[in-house]
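Of the protein chains in this complex, all but one are displayed in their positions.
Per-chain numbering from 1; labels A and B assigned in written order.
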Amino acid sequence: MTIEDRGLAPMIATDAAPIPVSLRDVSKFFPGVVALRGVSLDLLAGEVHGLIGENGAGKSTLIKIIAGAHKPDEGEISLFGETLDTADPRAREKAGVGVIYQERAIVPELSASANVFLGRTINWGPFISSRATKRRFRELAGRLGADINPNTPAGSLSVANQQLLEIMRALQNDHRILILDEPTTALGAPERRNLYKIVDELRQQGLALIFISHDLDEVRSLCDRISVMHNGELVATAPVSNWTKQSMVAAMLGGAPLRSGIARNPPAEALALSVKELTIPGVVERVSFTVHKGEILGIAGLIGSGRTEILRAIAGADGRFDGEIEIEGRSKPWPATVPRALEYGIALAPEDRRRQGLVLGLSAADNVTLTDLGKASMAGIVTEKRRIDLAAQVMRGLAFNLSRLGMPAQTLSGGNQQKLVIGKWLFRDPKVLLLDEPTQGIDVGAKAEIFSVIADLANQGTAVVLVSSEFEEVLDLADRILVVGNGRALATLTRKDASIKRILDLLFAVEETA
Amino acid sequence: MNDIQPRWYQSRGLVPKSGWAPLLRRYGIVLAFLMLVIAVAIGSPSFLSLQNLLNIVVQWTPAGILAVGATFVILAGGFDLSAASGFALCTVVAAILATNGIPVSLSFLVAILVGVGIGIINAILIVALKINPFIATLASGFALAGAPFILVENPFIMVSEDGFDTLGTGHWLGIPYSGLVLLAFFVIGDVLLSRTPYGQSIYSIGGNPEASHLFGIRVGLVTASTYVVSGLSMGVAAIVSASQLSYSASEQDPALIFDVIVSVVVGGTSLAGGYGAMWRTAIGLATLATLQNGLNLLQVDSSSQYIVKGFIIIVALGFDVWMRSLAQSSERSARRPQSTAQPATYAKALSAAEEKT
Partner (left out) sequence: MTANHIESEAVAPRVRKQNPATLGKLVSGDFIYSYGIAIALAILVALVAIGDPSFLSLTNLINMLGQWAPAGIMAVAMTYVIIVRGFDLSIASGFSLCAIVAALAAAGGYSNGVAFAAALLTGLAIGVFNGALVAGFAINPFIATVGSGFILLGLDIILTPNAYITVDQSGFDSLGSGSWLGIPIKGFILIAFLLAGEFVLKRTRYGQYLYAVGGNPEAARLSGLHVRTLTGSTYLFLGFATGVAGLLAASQLASAQARMEPTIVFDVIAIVVLGGTSLAGGSGAIWRTAVGLAIIATISNGFTLLGLSPFYQSIVKGTVILLAVALEGWAQRVTTAKLAQRSAAEASVSGRETT
């Protein structure tokens, strides 16, 4: 469905018709994270408003504030002209807000129909009316072209069907505002078409719809206006005709490129790591790549490309996989546990630094030295002083304020926490260091520091694999770039051939004129 | 289009998808129960006599009523370790009042209200103060265990007042009142759980507290109500038991709490919450009763019975864990930290919902 097919222009709010959703300077903070920063946005009736941005950009937080699952820490939100003070999902529901969440909000043990009518059952007196429920279920399913048995436990349905259940749930009431957060990720083409049709119908009925998706084609074809978020801020809002896929991605990546300008030694001839035909069921198929000693290999891909899973698979975090691995030219069995991967010299700095990378209750120094505590101990007994000294040695190189070494990791800023995550692996001196989004959500200064550390590391002979949504930084640092998408390794670009345009072209398999 | 589905959109999938496993999980216990009944009946034909069966029902009524209450709590993802102590306290209350001139029905009513009060206290501890349900009910149970001795010097009270034992020993058309009370609890419990919005919200909270909260279910209130139901069951079980024995069972019989948990677990209700049913508890209770009867007939002494029961609970638990892990491996979802499999607490649900950015 293209822009031209749509004859109707979105309605414009007038004094008589209050704006369905209005956010003014809304901010939301979590420990160590600024999820939203000063966001102002209006959603209009009869429009489909697209919201795009990378992981951590704040889209989900934003819609949760609209849906009443969170309360803004600053700023205000009003629905149809009335400012709201309490975050109560029930009340929002009554006010006409319907939501389809990105995370599966399914109760697996309940039946499909129970899930659709979660919290708002169709009753006959004090009892649930199973007849009326089934009838309504079939109605909703019919609209979407879904073929689901209402009695099956939702957990045993396919992912696509689960997603359909969530859509059915959102459609069952008369909402005036509808939020769709990644509603089509699991759906096949025919189901998507049905959904698009419904979205269009709802738009014509005058609903305000907000549509989040990482499928840029979908967003462009469906939405009237598109807003882009990056690092908790609303970067831009414009009618769809003002956007190209290029410009959307550029806005998602946040603007000014980071030139680190660090001198790099050319990577060695010798291979540090070679991966052949790695298959992760449901994620990637037969991915192969190599990394030389002293080389930085960037992996460029969007959400869903499997880049994190690839790193985790190599690092032994998710068990055994089909594929071959060679360390420094020697073939080895696939590392099925983290200790085994560490034996091989492969270390992973995971994506979620708070939940996977650090033990927040421990001090900075303790976190850093956790990976090789033997260095700070003799006969099993740890010498505190030595531990702190060793930690200081590592963290000094990361421009980390050493007086903070004694503080609980939980109290440090995102940038400092990220330095700890990298530091703990530097401490272990790996042969191959895998970095998953090492600069996500941290400020510019800290980013630059981390980049120079990565470059130094490579210069000293460590092989580095770098996954980042910020393609600019990947371009800047990497010697070669592996582009992954659609579950496959699409191409490997050398530093010379690589550019954002080239990467995007590969990812979207479309030639775009700027 | 992308034909490989992104994994992190998959549900927690507690239901195994592979062929025979779901059936085994759902109805295995029925089969096991029937086989057990047949085995015991062969070993002792009098087992199936009406008299014997009625005796079993009467004997197991207090445990059964407590099991009904426990089912509510466990389905919602919680746990109530204070049931035995609360039960004991309520029997003492009933006995004290009756032996001091209060009319029997009023004594019973007060005992029930005490049970409800205990339930309310537990609810406050767990929902308002956000204390882990195991610890909260362990501690409250401990505190309650001493209470009978504070109320009265000797809480082992024989009651000889008229009418006190009617409930426990009376019949209606040959069916003991105890049995009727038990039946009523099971039936009402089942109807509430399987046919009302309230019941569905309990399953919902047990299965996915975050989603339940997001869709407007009052997680705190519903969770609290399950503890109140548990408290109510303590009170009713107490009056039945006191009435049966004409004696207050203020000694904490460790086997009681155990029989209650085992009935629920053996029936197939998952201790993690969200999966199970009242009929399962009924079968679990019947299975346990049959097993005990059978062991008695085989003249296995009670201490060995403890061992058997201990193994049963571990096997039942292991089975539950195994079923759930089957489901997880068949989905190979993005490796979430293997939780310590603690039942979701209200506090956790809220904080999990708040944490997701």
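Note that in this section a contact is a pair of C-beta atoms (placed from the backbone, for glycine too) under 8 Å apart; a residue touches a chain by one contact, two chains touch by 3 or more.
From a predicted model like this one, the values you see are computed outputs, not experimental measurements.
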Contact with the hidden chain (one of A:446, A:482 or A:506): A:446
Per the touch definition above, residue among A:29, A:80, A:127 or A:196 touching the missing chain: A:29
From A:130, A:410 or A:492, residue that would touch the chain that is not displayed: A:410
Given A:226, A:348, A:458 or A:481, the one touching the chain that is not displayed: A:348
Option touching the unshown chain, where B:61, B:91, B:107 or B:140 are the choices: B:140
Positions on chain A contacted by the hidden chain, ascending: 27, 29-34, 37, 73-74, 230-231, 233, 254-256, 315, 317, 338-339, 342, 348, 350, 355-363, 365-366, 370-371, 373-374, 377, 380-382, 384, 388, 392, 399, 401-408, 410-411, 413, 415-416, 424, 428, 443-446, 449
Contacts of chain B with the absent chain, listed as residue ranges: 79, 125, 129-132, 134-136, 138-147, 149-150, 254, 258, 261, 271-272, 301-311, 313-314, 317-318, 321, 325, 337-338, 340-343, 347, 351
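By definition in this document, only the chains that are shown with their structure count from here on.
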Intercentroid distance (Cα basis), chain B paired with chain A, Å: 42
In the complex, chain A residues that touch chain B: 30, 33, 35, 56, 58, 60-61, 64, 67, 69-70, 89-90, 93, 99, 101-110, 114, 118-121, 123, 126-128, 153-156, 159-160, 162-163, 169, 182, 185-186, 188-189, 281-285, 303-304, 309, 312, 317-318, 355, 486-487
Contact set on chain B toward chain A in their complex: 1-7, 9-17, 22, 191, 195-197, 200-201, 203-204, 206-208, 210-218, 274-275, 327, 332, 334-335, 337, 353-357
